[in-house]
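All protein chains of the complex are present and in place, except for one that has been dropped.
Labels A and B are assigned to the chains in the order they are written; within every chain, residues are numbered from 1.
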Amino acid sequence: MMSNYTVLAVTLIIWFGIFAYLMVLDRKTRRLEVKK
Amino acid sequence: MVWKIVLLVVMTWVIVGAFILPAPQQAIGEASRIFYFHVPQAWVAVVAFLVSMVASVRFLRNGNRLEDDRARVAAGLGLLFSLLATVSGSIFAKVTWQSYWNWDPRETSILILLLIYGAYFALRTAVTEPERQARLAAVYAIFAFVTVPFLMFVIPRVLPSLHPSDSIVDESGSFAMSLETSVVFFPSLAAFTGVFIWMYRLGRRVTTAERLRIEE
Partner (left out) sequence: MPKNSIGLTAKSWAVLRKDIQVEFRSRYALNAILLFGVTTLTVVSFSVGQKNLSGELYAALFWIIIFFSAMSGLAHVFVREEDAKTATVLRLTADTTAVYWGKLGFNFLLLSLLEAVITPLFLMMTDAILHHFFLLLIILFLGAVGLAGATTLIAAIISKASVKGALFAVLSFPILLPLLIGVINGTTKALTATGGVTQASSELQLLTSYAVVMITASLLLFEFVWEE
């Protein structure tokens, strides 16, 4: 089993990735609605 | 906007705390850390079902398609989170009890939830006409929700609960969590709920916008 730190790092990366994705989606949606 | 930053910080703390602080259940070991992620996922899956059911009832009452958008988005998130919960629970089961699946009451309930969500979308894809699709989906969501009390109270009584699956939360029925565990668990619950709310709002806005665009 890999060390706790490795799993921690991977999980953090995944979370930051998800967060960034949601922020991008947020911006896109706002633009979609403004356009109407 | 601010709350998204807060969410980022809280979830980051949760992830760090989950792996740095001592494992929640020493008896089980390192694998018990999954608890911090698994339980909130299951919690969100149930909350999503509730939201979907309430929106479905509202839709049948007033016929407002916005409610159907809500129901559909909530159900989609419910599907995602119940899938995550089933998988994380299964991983935990493998590491702790050496088998991926045990038909333990909690495991069974989350699986049933997953099946209900799957069935909900199978129904939606099978009905092409939009008004009818919304109506039938709403009926099914409500009907399926009615079985939940049976699942919550009956299955634990009937299926053997030999496995200590709730040893962390329900040890004595009362609050059995140490301070170290609480400090990660409750923020995790809040963070996952926050992520759900965010994704829900986004999904709803996108779905409604799409629908209105198609209707033009």
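What to note about this one:
We take it that a residue touches a chain if its C-beta (ideal position, glycine included) is under 8 Å from a C-beta of that chain, and two chains touch if they have at least 3 such contacts.
Only a predicted model underlies this, so the values are computations on that prediction, with no experimental measurement involved.
The chain we do not see here touches B in the full complex.
Note on the undisplayed chain: of the listed residues B:Ile20, B:Leu50 or B:Val154, the one touching it is B:Val154.
In the complete complex, the residue from B:Ile20, B:Leu50 or B:Leu115 that touches the missing chain is B:Leu115. Of the options B:Phe19, B:Phe37 or B:Tyr140, the residue whose C-beta touches the omitted chain is B:Tyr140. Chain B residues in contact with the hidden partner, per the touch definition given at the top, are 60, 112, 115-116, 118-119, 122-123, 126-128, 132, 135-136, 138-140, 142-144, 146-147, 150-151, 154-155, 157-159.
Following the convention adopted for this analysis, only the chains that are shown with their structure count from here on.
Computed from the mean C-alpha positions, the centre of chain A lies at a distance of 19 Å from the centre of chain B. Across the complex, chain B meets chain A through its residues 4, 7-8, 11-12, 15-16, 18-20, 30, 195, 198-199, 202, 205-206, 209, 212.
Taken together, the chain A residues at the contact with chain B in this complex read 1, 4-5, 7-8, 11-12, 15, 18-19, 22-23, 25-26, 29, 32-33, 36.
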